[in-house]
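Heads up, the thing below is written out as structure tokens.
All protein chains of the complex are present and in place, except for one that has been dropped.
Which chain is which? They are A, B and C, in the order written, and residues in each are numbered from 1.
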Amino acid sequence: MTIKVGIINVTGYAGSELARILYRHPEVEITAVTGRSAAGKRLPEAMPHLWQIDLPITSAIEEPVDVVFSALPSGASAEALAPLVDQGVKAIDIAADFRLRDPEIFNRAYGVEHPAPHLLGSAVYGLPEIHREAIKTTNLVANPGCFPEASLLALAPAVREGLVADDIIIDAKSGISGAGRGGQSTNIMDQYSEANENAMAYGLNGHGHQPEIAQEIADLREANSAKVTFVPHRIPMTRGILATCYAPLIDETMSKQAVWDMYEEFYRDEPFVKVTPEPPQTKHTLGSNFCLVHPTVDVQAGRLIVVSCLDNLVKGAAGQAVQNMNLMCGLPENMSLESLALYP
Amino acid sequence: MTIKVGIINVTGYAGSELARILYRHPEVEITAVTGRSAAGKRLPEAMPHLWQIDLPITSAIEEPVDVVFSALPSGASAEALAPLVDQGVKAIDIAADFRLRDPEIFNRAYGVEHPAPHLLGSAVYGLPEIHREAIKTTNLVANPGCFPEASLLALAPAVREGLVADDIIIDAKSGISGAGRGGQSTNIMDQYSEANENAMAYGLNGHGHQPEIAQEIADLREANSAKVTFVPHRIPMTRGILATCYAPLIDETMSKQAVWDMYEEFYRDEPFVKVTPEPPQTKHTLGSNFCLVHPTVDVQAGRLIVVSCLDNLVKGAAGQAVQNMNLMCGLPENMSLESLALYP
Amino acid sequence: MTIKVGIINVTGYAGSELARILYRHPEVEITAVTGRSAAGKRLPEAMPHLWQIDLPITSAIEEPVDVVFSALPSGASAEALAPLVDQGVKAIDIAADFRLRDPEIFNRAYGVEHPAPHLLGSAVYGLPEIHREAIKTTNLVANPGCFPEASLLALAPAVREGLVADDIIIDAKSGISGAGRGGQSTNIMDQYSEANENAMAYGLNGHGHQPEIAQEIADLREANSAKVTFVPHRIPMTRGILATCYAPLIDETMSKQAVWDMYEEFYRDEPFVKVTPEPPQTKHTLGSNFCLVHPTVDVQAGRLIVVSCLDNLVKGAAGQAVQNMNLMCGLPENMSLESLALYP
Partner (left out) sequence: MTIKVGIINVTGYAGSELARILYRHPEVEITAVTGRSAAGKRLPEAMPHLWQIDLPITSAIEEPVDVVFSALPSGASAEALAPLVDQGVKAIDIAADFRLRDPEIFNRAYGVEHPAPHLLGSAVYGLPEIHREAIKTTNLVANPGCFPEASLLALAPAVREGLVADDIIIDAKSGISGAGRGGQSTNIMDQYSEANENAMAYGLNGHGHQPEIAQEIADLREANSAKVTFVPHRIPMTRGILATCYAPLIDETMSKQAVWDMYEEFYRDEPFVKVTPEPPQTKHTLGSNFCLVHPTVDVQAGRLIVVSCLDNLVKGAAGQAVQNMNLMCGLPENMSLESLALYP
């Protein structure tokens, strides 16, 4: 019994990446893809690199599907998904709409009223390394943001095991595809000539991924809140996130090796997290669903430093979404996700 | 019965790309990988992005294999392969050593005496779109150079069908990985800071791929020689070749549509060549085994123009080699090669 | 007596590059800068890298100036310049509006009726290496397109001296800034993630720079027309044009050295053209007003090959415009243009 899948907004970067991954999934058939300005075209006209997937782009999912992914912008996404979820379709939201449990925090972070607050209670935060069992039994998964994905995988072991104080700094660097496609065309900074050979911090007045990280860190600490400074940066590459995380060690004398061993133990059975002996490189994850994590210690300062990296469009978006779908559908977790990184 | 495969010089770009592709091949097991300076290490130490393939790197193939790939530099490659070929192992040479039928032309092009001229007679030029049947029955395939692969797929239909005069210009642009790895470290131009944001022509006094292209073009014309100007360029990207080919039409009034239809017909059944309606982009082939070909006509000048592109490490090297292996072993031609391009 | 200068459309790449160069010109004061959507802002608000030039951006030149540059898109440019030219202001048009002598060819190439055909007769094509004396005495200069600038400097010696037949191919590669800024935001291909690590041909159905090149080549040949195939390509770098030009030698036995000597002689006294002994690199011109030219011969094919390169925003636009202004104003030709290239 093939699983029928729909992709809402296939023409963005996350949407087309879903199509790329699902095209080869042995248990899945993509039966519907939607777009906004591209509705009415065939998929290969809008995305020539997907010429093998010759489907019509419609403006909405018109036939029943078993699973739906939404890669719409935040706000629009919950609106499109709500009726499908209400009908019992399994849904994975790649937007931010179901990540924050508190609709008021959502409102402050994204500047819009939450369009489907009645679904917040049943949504599960789709980070299998922390919430695997809950993902298996829900019908609505909130796929993590790309920065939170990298940050939480870097910090979860240390926070859950109580290694660090409540004072975390995350300095994250993202490739430009993280800013999305098309709709961003008013943003001059996505233009090649200005993004190329350029680096900058942004979001210094607050970024939507900060409350998402803080919510999960607080949970891991079993606390009500968490002190987290999060500064995202844009660096000139297409894909990839590198997160460098800093936190004071409770035991300032803890050795690098002890920290590393603890991380290795924590992630021993995870199919998509690798604790690396050397500082990881974003390019070692290109096109793959792996997250690489490297913990170490600044001995002089008694500070934990963890560097993590992943491909923001795979483990940070579409690959993570397929991993969640596999869990929701009782399939092997790594189905269609085993590709090694493309290097160089 | 799993096919045992050895990769000679796995630590170069073509060699590690072979490992990436073969790792997921359902009929193959990589049982031996060799290196030069990295011999003695485990593969993941030398190539961290291949941590899933935890094999020892040896200095030579030590156990029997069914198929061997060589990704050594030209000259060294034939030397390493000859004894294996003589033992009956199926061999695919990614270097240039068996591409030119005439050892004197090889000598002029590569500056070394041919180390195994006795094997030249049995070697088949590994371009399945032209030599598929011969590939199926040989034990020694000379995998095409990356530039010839793109150029010949662009020109084969027009030359074989007699559309153009014997006066061809190929202006080819390659990403920097085409220059290889490591051994090139004396070449300052491979350094990031000098290759980045930089473009240049090279090989203006003769490039080893010119006689290879000329040999095959002459064959397609059923002539003894061919007039081919070939100018390679380096452009600042990691992977990808774009070849723009120019030739005078015999019938200067031939329409774009007629040319396009002929190309479409020529490649109709090819699994890895796509004739595109729009000028192709190298990024539409990234990480995939496809070659995109777009023929058109400069009507004012009566000139055929064909633009083709491919990923130089896949269809231009390792992917083409696996395609050849599949043919030599009687497997489905596209096995392990179906991945869509990674975009963006 | 300081020369008062106005820049129309300072917020594009050519306009802001003019501001950068003119800011340090000892005989010039920038007194007016205009913009479209940015009108009403200060220049540093719109272009933070020009914070030292704290001028208001107006929607039109409001005070008298001695010299005006227009960096508007084609069509709009002639409209904005015509009244100023009619008032006797010296004008340099960086758009294409006054490059083609024949308004019908302009119409075909740019799809708009020429807005000021009465000025075409007095406009001089602003390539000093060919038209220096005429530039000195005109009030209206048509600054060359970036591709024609590189192509004509590559070909002028061979064509004027009658070395080559009437059968020229120009394969040109441009960085992405050649596509302009802002107004191009509907063009998804200017987005970083899609332009990066990507190369493609375009303009295969005709490009506005082809008739411009053909007009000047025909003039150099003292002929009514010229057979010129021109294929532009986009390559992933911000600045730089590399043009590779091919033409059959009349005397097929002419040596590389003889051709090189002829070129060296032709450009001996030119302040901004350098005939190079090795194939030139675009990065050797970054930020400078130099054009590098390297002629050679494909001996087997009896073909002249000339590779040239320049910075498309300097010698291909703003620097060339300042060079023209210097000539029009009787100033030393290289004033404010002596900067060496930024490398690496």
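Keep in mind that, in the parts below, a contact is a pair of C-beta atoms (placed from the backbone, for glycine too) under 8 Å apart; a residue touches a chain by one contact, two chains touch by 3 or more.
In this text the structure is predicted, and so the values were computed from the model without any measurement.
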Please identify which residue in B:Ser74, B:Ser151 or B:Ser177 touches the non-displayed chain.
B:Ser177
Based on the whole complex, identify which of A:Ala39, A:Val112, A:Ala218 or A:Val231 touches the chain you can't see.
A:Val231
Chain not shown: contacting residue from C:Leu286, C:Leu304 or C:Ala317
C:Leu286
Contact set of chain C toward the excluded chain (per top definition)
13, 16, 20, 23-24, 47-52, 177, 181, 197, 238-239, 274, 276, 278, 280-281, 283-284, 286-287, 338-344
What residues on chain B make contact with the chain left out of this view?
13, 175-177, 181-182, 184-186, 188, 190-193, 195-197, 236-238
Residue positions on chain A contacting the omitted chain are 167, 169, 171, 173, 175, 193-194, 196-202, 204-205, 227-229, 231, 233, 235-240, 242, 244, 246, 279-283, 286, 296, 298, 300-301, 303, 305, 307, 309, 344
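Following the convention adopted for this analysis, only the chains that are shown with their structure count from here on.
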Using mean C-alpha positions as chain centres, tell me how far chain A is from chain C in Å, no decimals.
45
Cα centroid separation between chain B and chain C, in whole Å?
38
Using the touch rule from the top of the page, what residues of chain C touch 2 or more other chains?
175, 193, 196-197, 236-238
